[in-house]
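Every protein chain of the complex appears in place save one, which is left out.
Let's look at chain A:
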């Protein structure tokens, strides 16, 4: 069986893109990819299949045909992937599997979300939940419940949670495609408006439009596109729910432990081998508990992990050099693909002001919460130079 390799990426600047249509977002990321493949690409000839990630928040009736309309890539298999906030990662994983299986030689993975055309967005849907008897849980509440319990159980402090947001906003000012380009302090976070106690405004990622694309191919074709391909060393995907009764699911995400275990096993790498990581930080607390779920630190020690500066850009294990979702933004279908694109750049030494020196192994982690708001889908991909 062949390996799968990432051989190109394209992205647009994330932000409030009121002048851009959904198709404009897709086209922008696609054209950036086409124009940046090292040795060039003839898209209609080279690309065999497309995996397209979007939740279709804008309600545009998305399908495989939509991505063909936006890119001109008709007469090919085009599959829309929908898997909550892990949609983009799962689109990538599906493309990797098809390439590894030998069924597809060159796959385009593209993710996009037009978050700002809908005034309701996720809030309305999330609040109308049967389990909560019609009045209930929003995303900040779902993640906030982990924060409440983690603080109680492990003496994690409010300041340690805030530090994730401080770190990621600082990184975001150095990453050109980030939506929010400002720094903040721990006090800014802890004194900002309460969204859902214990989480405040600066603990929450912004609402952002964006799109990103990567190109995946096999051993035989990889060097046709670049002299510096990035190998997909492993991947994993899993689901779990705190309704199953495990207390660990009240503070953490067992699905992330399962998905990362699969990816570590497939790749032969472990958490200590990871040089740089892009992880899901839809809220500050999400990144903090993910340090534990990915095995970067022991259970309950995430607060000390960030106090020690380990996940900072100049630390031993930099996490979210791109600014993460907190600063870069979280256009859902694009999010996981953009994490892959950042790891691709990091491992090729092309990450500019957020470059982690000599990064050889990179991990990408993306979770999603479905409408039943009880658990998570989690996707982990490991790439290597």
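Just so it is clear, a residue touches a chain if its C-beta (ideal position, glycine included) is under 8 Å from a C-beta of that chain, and two chains touch if they have at least 3 such contacts; residues count from 1.
We adopt the following convention: contacts and distances are computed from a predicted model.
Asker: Select, from "ChsH2 C-terminal OB-fold domain-containing protein", "Carbon monoxide dehydrogenase", "Membrane protein" or "ABC-type D-xylose/L-arabinose transporter", the UniProt-recorded name of the complex's unshown chain.
Answerer: Answer from the UniProt record of the missing subunit chain: "ChsH2 C-terminal OB-fold domain-containing protein".
Asker: Out of A:53, A:144 or A:311, which residue would touch the omitted chain in the full complex?
Answerer: That would be A:144, which touches the missing chain.
Asker: For the chain left off this view, which of A:111, A:198 or A:368 is in contact with it?
Answerer: Only one of A:111, A:198 or A:368 touches the chain omitted from view, namely A:198.
Asker: Residue by residue, what part of chain A touches the chain that was omitted?
Answerer: Interface with the chain not displayed, on the chain A side: 120, 123-124, 127-128, 130-138, 140-141, 144-146, 148-149, 152-153, 193-199, 241-245, 247, 250.
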